[in-house]
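Have a look at the structure that comes next, please.
Not every chain of the complex is shown here; the ones you see sit where they belong.
Which chain is which? They are A and B, in the order written, and residues in each are numbered from 1.
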């Protein structure tokens, strides 16, 4: 059952007001511009046992993603496509407010938002990953583990997932006697269009990008947009207890497309 | 993403069920559909059939979960195993868990939660039959159930999805369109404040398509909003009648 989280109480009233007052003046508590990301660092191939991996930092927020691949069964309704599985786990290492236990709604929402953004833009060319349609296809697992939560986990998770995918190598294969034989040689995972996830926060009339943890606690609402390289949107998720007027939605979309370019430059090549 | 040969718009520009692109399916809303719940509603939208029930504001157990300055809102969206083509296993799916959250976040902005500190308001949604757009229809029904429960609200929330096929925006996708179309954008709005409280999308949309979709949704949502208010009015007229006739 989904339930209101008692997060509102965490920030002291003074802190809360000082953040809000600054934002009204167009300033942020950490000195950034409203539409400016914190410093982004991406390190790839950090896990040698993973077929692809990336450690992403956005300021103090730190997320690791790993890609594993195996041959398995396709989904019944897409027999001629590989399978993409995204799993994010908000492990208690990353925040005093993450509890150990089976995945909750926040873990699941994060997984599904990243999954849809990747899927809609065809980040993985799943149609090239079905050696024996209907029988044996590639399963591509993308596991996302935040290590330090200082806000904006969605964008960091998206970057980590995309960076890991871009550096993923899979075994080449041949089909022999109705079975898939994996060869020793490796090749890059076939990649299509990868999105950049940009989360826009709204407080009063102000829009900001890349909210920090403290900012997240005071936002009216957030909207995450998955932005493709040709300035289209391949996924949207509004979250939080407030709303946006259609006009502000429009502005958020423009803003996301604008900043996505800068973020995209950080992607591994 | 979803390559296929299913024709969703014919040469005359009509959809698989004969609708025009900007045409919503017929709908029916009943307020007070159930007796146990403090508030309830039933919605039919095309072949979708959904029941929403609200219990509360009531006590929270265990007590340390109570919020000191506002009511806790809980929401559970659930699909009956027989509501879909292939029987759905009765366990909670990840989809149901996510939808419970976004539906809650679509409804909470409309509730005066600060009037009932330390209590819980429970919203239970049961999809009896699903044919595309259950989350938006659920929001439309649940907000009637909240009002029917007498919970003070800033406004009702109504919702509809806009999808896409063959580069055409389509209002209110049905199940087939959702399965074979190129994208889906569920939208909830509080009409009085013109506030979008649910907004999701998959598929690829250009910025101008998003703008256009919001407009299409808004028109439909105003119709649903009228339907919601009429359903509530019918319920109160019926009660008044019963009260008067019993005097």
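One rule holds for everything that comes next: a residue touches a chain if its C-beta (ideal position, glycine included) is under 8 Å from a C-beta of that chain, and two chains touch if they have at least 3 such contacts.
Keep in mind it's a predicted model, so treat the numbers as computed, not measured.
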{"item": "Stoichiometry of the full complex in this file, by chain label", "value": "A x3, B x3"}
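Assume only the chains that are shown with their structure count from here on.
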{"item": "Euclidean distance of C-alpha centroids - subunit A vs subunit B, Å", "value": "27"}
{"item": "Complex interface listing, subunit A residues touching subunit B", "value": "1-4, 6, 8-9, 104-106, 108-109, 111-112, 116, 119-122, 127, 223, 228, 231-246, 249-250, 253-254, 257"}
{"item": "Of subunit B, residues touching subunit A in the complex", "value": "1, 3, 67-76, 94-95, 97-98, 100-105, 108-109, 113, 122, 183, 185, 190, 193-207, 210-211, 214-215, 218"}
